[in-house]
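Read the structure below first, then the notes.
Left out: one protein chain. Kept in place: all the others.
Letters A and B name the chains as they come in the text, with residue numbers starting at 1 for each one.
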Amino acid sequence: MSEPLLEVRDLSRMFGGIRAVEGLSFDAERGRVTGLIGPNGAGKTTVFNLITAVYKPTSGSIRLGGTDLAGRRPDEVVRSGVSRTFQNIRLFNRMTCLENVMTPILARASCGPIASLFGTPSARREQSEARERAYAIMRDIGIEESAHRAASTLPYGLQRKLEIARAIACSPSLLLLDEPAAGMNDSETRELGETIVRIRHDFDVTILLIEHHIQLIMNICAHIVVMERGALLASGSPDEIREDPRVVDAYLGRHRDRRSAR
Amino acid sequence: MDYYLNIVLLAFINMIAVLGVAVFTGFTGLFSLGHAAFVGIGAYTAGALTYHWDVPFIIAILAGMAMAGLSSLIIGIPTLRAKLRSDYFAIAILGFGEALRVCLENLSITNGARGLSLDELSGPVWVTAVLAVSLLLTRNLLKSRFGAMFMSIREDPVAAEMAGINLFRTRLLSLVASAMLCGVSGALLAHRLAFIQPVMFTLTQSTQLLASVIAGGMGSVSGPIIISFVFTVLPEALRWLDMWRLPAYGLLLVVIMIYRPQGLMGYREISGLFRGRSR
Partner (left out) sequence: MLLQTLVTGLSIGGIYSLMAVGYSLIFSILSFSNFAHGAVIMLGAYMGMVLAAKAHLGLGLVVIGSVVGAGILSVCNERAAYAVLRRRRAPSLYLMISAMGCSMFLENMVYATIGARFYSFPEFFKRQVIQVGGSSLSLLDLFAFVISMGAIAALHIFITRTRTGISIRAGVNDMTMCSLMGVNTDRLISIVFFLAGAFAGVAGVFLGIKYLVYPTMGWVTNKAYIAAVIGGLGSLPGAMIGGIILGVLETLVSTYVSSIMRDVFSFTALVVLLICLPNGLLGTDTEEKV
């Protein structure tokens, strides 16, 4: 097997006196969907925030394709090939879907302020290339009909998809999805699973997926990392995780308890 | 006729500054209580050049623009890098403006608080031409990739950063562009009124600029321009109104926040001129 795309080693992050993430190590293999699961408050989103440099790690390292990401700003991490979605959707609400998807493409375009001011041919070419590419991505995700609607006017499911489309527009090698199925019903979730599998193939990305919907995780992940209280509890294939008594105890079991309690 | 022409020219000059604040506040989502300082820098730079050295007017305008842009770096680099909360940023830039006014009042090149008497160089042709060029270039900037980046920062800075946008550099660019527009406006203003004084560039003026943009509508160019035109022309044309202009502006802000927070033309334009990149 080739070397993993993402290598997280001994990652820790303290908030005041609280350890949100502690000594966490895991890999995300190139071209696969890796699931990151755990009970609420286990520190999963904090891991995403650490990978994308929203927070600085207290200790430990994060390597992408062999390069250490330490000391980079969030936008630099994005340019190195990591992009993400957010647990609570964050779109550019008053901009159209097309503009939402075009923005990351335009952000890495090269023409300067002066060229833009005078609308030079190269500036115009960049614009039309960005538009073409944005349309291609939206077509793939299935939201092109909404291209000219303001993002805030979309139904919830489409907003989730738009956020994924915008993340894809960053041309990532690693895509981080934070609870993309939250608030979706079973058929929407199934369709989302198909979309994730398709974009992994179409855009050749490695995916790290936080999700509470166990069925979705089991269906599409090749590898699963389980966290509890900031630390690694277990990792392995879906079958191994399903059978792992610690996971059943700490997470799946509690999950069942909560369901039956309702 | 001359009287009304003068009013319209003053309104045009004010529009250029409002255009600058629209770029910074309406499109990039940052609030400033100090943009009158950039108008002042433009006015004093251009004024000092024509007063002391008889520099050609066009050079004076460009110098005013350049100085306003450069001085915006002084306040912009440290505050934007520190990512201050929006009201802290507004007050920091107010501090910059007030500090600058104190300096202007005590320099000999600006003739201190007594003010500087200048030639009336900003004729109708100059003012109209400069306004037209400013509108055109602003439109290009907002339709370019930088416009998209500005707006995405206004909508959600965290998500914008996760779209690969360097928040600091993009915000700084927006600030410099808006300061340059204010500088141009100042250079024209100085040579329209033929007299400038440091007290002409205070918090009251900054608040009026900001008020035009908010009342006119965030994310809109035509709205703020209409509002600023109305609020410059009406009180001048109807003298008795003049006293009530500022209270009316204040009341308008409150009423707008309560009943129509998007402003006159919030996130829209009267024509497709300033949007339409994507349509």
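Assume a residue touches a chain if its C-beta (ideal position, glycine included) is under 8 Å from a C-beta of that chain, and two chains touch if they have at least 3 such contacts.
Only a predicted model underlies this, so the values are computations on that prediction, with no experimental measurement involved.
In the complete assembly, the contact with the undisplayed chain comes from B:92, out of B:68, B:92, B:116 or B:200. Summarising the interface, chain B meets the missing chain with residues 31, 75, 78-79, 81-88, 91-92, 94-96, 98-99, 102-103, 105-106, 158, 203, 207, 210-211, 214, 243-244, 246-247, 249-254, 256-258, 261.
Everything below uses one rule, namely that only the chains that are shown with their structure count from here on.
Centroids built from CA atoms put chain B at 40 Å from chain A. Within the complex formed with chain B, the residues of chain A that make contact are 52, 54, 73-75, 78-79, 83-84, 86, 90-96, 98-100, 102-104, 106-109, 111, 113, 116-119, 123, 126-127, 130-131, 147-148, 166-167, 169-170.
The residues of chain B lying in touch with chain A in their complex are 137, 140-141, 143-146, 148-149, 151-152, 155-156, 158-167, 173, 177, 219, 267, 277-279.
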